[in-house]
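Got a structure for you, questions after.
Removed from the display is one protein chain of the complex; every other protein chain stays in position.
The chains carry the letters A, B and C, assigned in the order they are written, with residues numbered from 1 in each.
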Amino acid sequence: MNVDKNRLEFLKRDAVQGFTKEIGLTPLSMKPGEFSTSIKIKKHLRQQDGFVHAGVIAAMADHTAGYACYSLVPESHRILSVEFKISYFRPASGEYLECRAWVSKPGKQILFTEAEVYSVKGKTKTLIAKAMHTMASVPKEKIAK
Amino acid sequence: MNVDKNRLEFLKRDAVQGFTKEIGLTPLSMKPGEFSTSIKIKKHLRQQDGFVHAGVIAAMADHTAGYACYSLVPESHRILSVEFKISYFRPASGEYLECRAWVSKPGKQILFTEAEVYSVKGKTKTLIAKAMHTMASVPKEKIAK
Amino acid sequence: MNVDKNRLEFLKRDAVQGFTKEIGLTPLSMKPGEFSTSIKIKKHLRQQDGFVHAGVIAAMADHTAGYACYSLVPESHRILSVEFKISYFRPASGEYLECRAWVSKPGKQILFTEAEVYSVKGKTKTLIAKAMHTMASVPKEKIAK
Partner (left out) sequence: MNVDKNRLEFLKRDAVQGFTKEIGLTPLSMKPGEFSTSIKIKKHLRQQDGFVHAGVIAAMADHTAGYACYSLVPESHRILSVEFKISYFRPASGEYLECRAWVSKPGKQILFTEAEVYSVKGKTKTLIAKAMHTMASVPKEKIAK
């Protein structure tokens, strides 16, 4: 697919606002159908045992997968999460989280994605979670509140 | 099951720390195997279209379900999310989110839960998401970092 | 919703063909947005340890949920499974399986359902699995092979 470079640059910036700004989501790289992000693990992202909260990991996977979809749909369309499933392989700690998401099955209305989340400590990168999403591509005017 | 009232009160306080404090999670009520929470919808919880971020909803469902499990396990044990699936019925806006979670199948090592998330606007309460979790009950000493 | 009685009777018959005939699916009752079925547990439905195969339970939940959706869409439309998640609470044995499925969130293109599967032995009915589905309602002409 032919995707404008400016569009990808815009999406990388657009991905950080509201809640994702709050949790410190940082875009790493974007290609058509793929997006990578990182989050510095800070105290306000932890749960009761000191691990990164499962909800942070889910939010990261969801958002990274969502913007991987944005890179494949027309500017007139918005991406909404229909559903997802996430499996947690290990409790997450370390310095950073990294997430890589990709569209496994594109489509005009429904896109399927996968996302892997890693914890990074020094030079060690550990797969800590994996998610599969169903995303909907919806014309902008249909989701006005 | 016989659950100490003090234990339930402790758990309700314990549920708010780190990330859940950040997103404004507020305990409403807890019974053995059940937990209800609310979150006031503020700007820093939204995504690019002004709706509550799917990740906030997932985090709320995960945490509320997790503490519903805590109410059924010994104090020596911790709850970790093994996996979950969440379906988003509608984009969420309004004044509050409310979440009700319950243990659908208790167990010594594995507990299954369900969680429903509602958006509240004035007197209107709308079901916006539903999740099913698999939770693990793990002896405290096994999850030390 | 106003659903023709004849349509419901047709759907109950239509639900048993091909693979569902093979596994002995039997319709119990259908109302708009709800469907109940049973399966007699026979040897050819078991797995290596003598329990009902997880795949039979998944097929039953999927099909019962799918036809619960059929009861809510126009005759011009077909139902396809987009995805589902199923949790297995206990290994299943006994005389019968029973499944109850209902549409938890209807929609023109996407319908969400829940399904519960019970094993029945004498007068004892035990919840053995629970599923959540995303179903697509698609115009007949779009799915011609």
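Note that contacts are C-beta pairs under 8 Å (C-beta built on N, C-alpha and C of every residue); 3 or more make two chains touch, one makes a residue touch a chain.
Please read these numbers as outputs of a predicted model, since none were measured by experiment.
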Contact partner of the left-out chain, one of C:Leu45, C:Ala68, C:Ala101 or C:Val117: C:Leu45
Among A:Leu8, A:Ile23, A:Val117 or A:Met132, residue touching the chain not depicted: A:Met132
Per the touch definition above, residue among C:Ala59, C:Val73 or C:Ala101 touching the missing chain: C:Ala59
Chain A residues touching the omitted chain (full complex): 85, 87, 89-90, 104-105, 112, 114, 127, 130, 132, 134
Absent chain, residues of chain C that touch it: 14, 17-23, 43-51, 53-56, 58-60, 62-63, 66, 78, 80-88, 91, 93, 143, 145
Chain B residues touching the omitted chain (full complex): 82-83, 85, 109-110, 134, 136
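Methods note: only the chains that are shown with their structure count from here on.
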Interface with the most contact pairs, given as the two chains involved: A-B
Same or different contact residues where chain B meets its copy chain A, judged by the half mark: same
Chain B on chain C, rotation in degrees - Cα superposition, rounded to nearest 5: 180
Chain A-chain C separation of Cα centroids, rounded to whole Å: 33
Between chain C and chain B, distance of the C-alpha-averaged centres to the nearest whole Å: 29
Between chain A and chain B, centroid-to-centroid distance (C-alpha), Å: 21
Residues within chain B bordering two or more other chains: 85, 87
